[in-house]
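Here the complex is missing one protein chain, while the rest keep their positions.
After this line comes chain A, so read on.
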Amino acid sequence: MDVRAKLAILADAAKYDASCASSGAKSTRAGSQIGSTEGMGICHSYSPDGRCISLLKILLTNYCIYDCQYCINRISSDTPRARFTVDEVVSLTMEFYKRNYVEGLFLSSGIIQNSDYTMEQLIAVAKQLRTVHGYGGYLHLKTIPNAAQSLIEEAGKWADRLSVNIELPSEGDLYQLAPEKKKPQIVGAMQGIRQKIDEAQQEQAAGYKPPRFAPAGQSTQMIVGATPTSDVEVLKTASELYTGQRLRRVYYSAYSPIPHADARLPGQAPPLIREHRLYQADWLMRFYGFEADEIVTEPDRNLSLDIDPKLAWALANRHFFPVDVNRASREELLRIPGIGVRNVKRLLAIRKHKNLRSEDLKKLRVAWNRAKVFVLTADHNPNLSDLDKLDLGKRMRPKSQQLMLFDAAGSARSGEV
């Protein structure tokens, strides 16, 4: 099989992976000849599915000895199989990079022979790129479940980011769909990485120059919708991982590639909307100080599909409002629907010099239609009288579901609300 045929199979097999970000490593490795990492990731192209292409995202092989039911590469699947050699991956990466097609490599693999052997192959790619080719571009390795800690430590020397996939939101889900994977082992692997990252940071703070270890941190991916597990559970797992393992990102990947009608919203394509809502909720947890429990307001313990989680929270917590934009703390401002992190920063800067009126907010391009019911401004805001109306929730729901589908794909990069 030639490289092009392999590429077709092994990129196709990676198309389900949600991770795309190439940001986080603030400085380029010393001695790099080709390639740089400068903090901000760059999307080099966009696929017609609306997702960005910033990395050469491939599997080393899609053969796998495991049989996880949600996974296309499971041993019992009929999918065509291929395997790259280490040299082939190295050369593809260098050649694509030199033409500025990509920002780096995201390499993952099915498990061949055993976990350690597979992990060694991934490390060989990374090491060759760094040492033979002076490659300084972004490199993300997906660690193989159950690989030895010493191998993960070696991988962290070469990679900018490591990820350990949690795969499914709960222990029970794993038991059911991926019996060979166990949550304690997965979390244990994350912990191992976290410790090494912490050590490197401490040494750096103490003025040493420790060898680099996954400077862009670690991330994980969770498949959502393969089991009936609710959004609350999903978000709690995510929040546990953010705080406990200091993950940089949790990626959510809607399980079903087909528009299976979700019972909660017949006829739509809910996997995408659900994914979008999860990214928004995740954003609220990371940047707005929300807790998983309070974000989910629906009785079925799932996020509302038709309004964003911040608005849903506001509607369920009207006693918190109105918030006075001229006096409220940053934390309070952040809870106003339709006003994002950037605008909160602006409001805080402006109000030192002048009193903010409704007009000013509109000029700042806050989502006034969402915000207007919840804010106290220096002038009279007539919309405030709606705050106590019982049908407010109904009125604030968008008329057409189409609107939401439109921007759903952007949420993987930013879930800002």
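As a working rule, a residue touches a chain if its C-beta (ideal position, glycine included) is under 8 Å from a C-beta of that chain, and two chains touch if they have at least 3 such contacts; residues count from 1.
The criterion applied here is as follows: contacts and distances are computed from a predicted model.
Which protein name, taken from UniProt, belongs to the chain you can't see among "Metal-sulfur cluster assembly factor", "Methylaspartate mutase", "Type-4 uracil-DNA glycosylase" or "ABC transporter permease"?
Hidden chain identified via UniProt as "Type-4 uracil-DNA glycosylase".
Out of A:Lys209, A:His319 or A:Lys352, which residue would touch the omitted chain in the full complex?
Only one listed residue reaches the unshown chain, and that is A:Lys352.
Considering the whole complex rather than only what is displayed, give the residues of chain A touching the chain that is not shown.
These residues of chain A touch the chain that is not shown: 3-4, 7-9, 11-12, 14-16, 28, 32-36, 38, 42-53, 56-58, 65, 67, 72, 75-79, 92, 95-96, 98-101, 134, 137, 256-260, 272, 346, 349-350, 352-354, 360, 363-364, 406-410.
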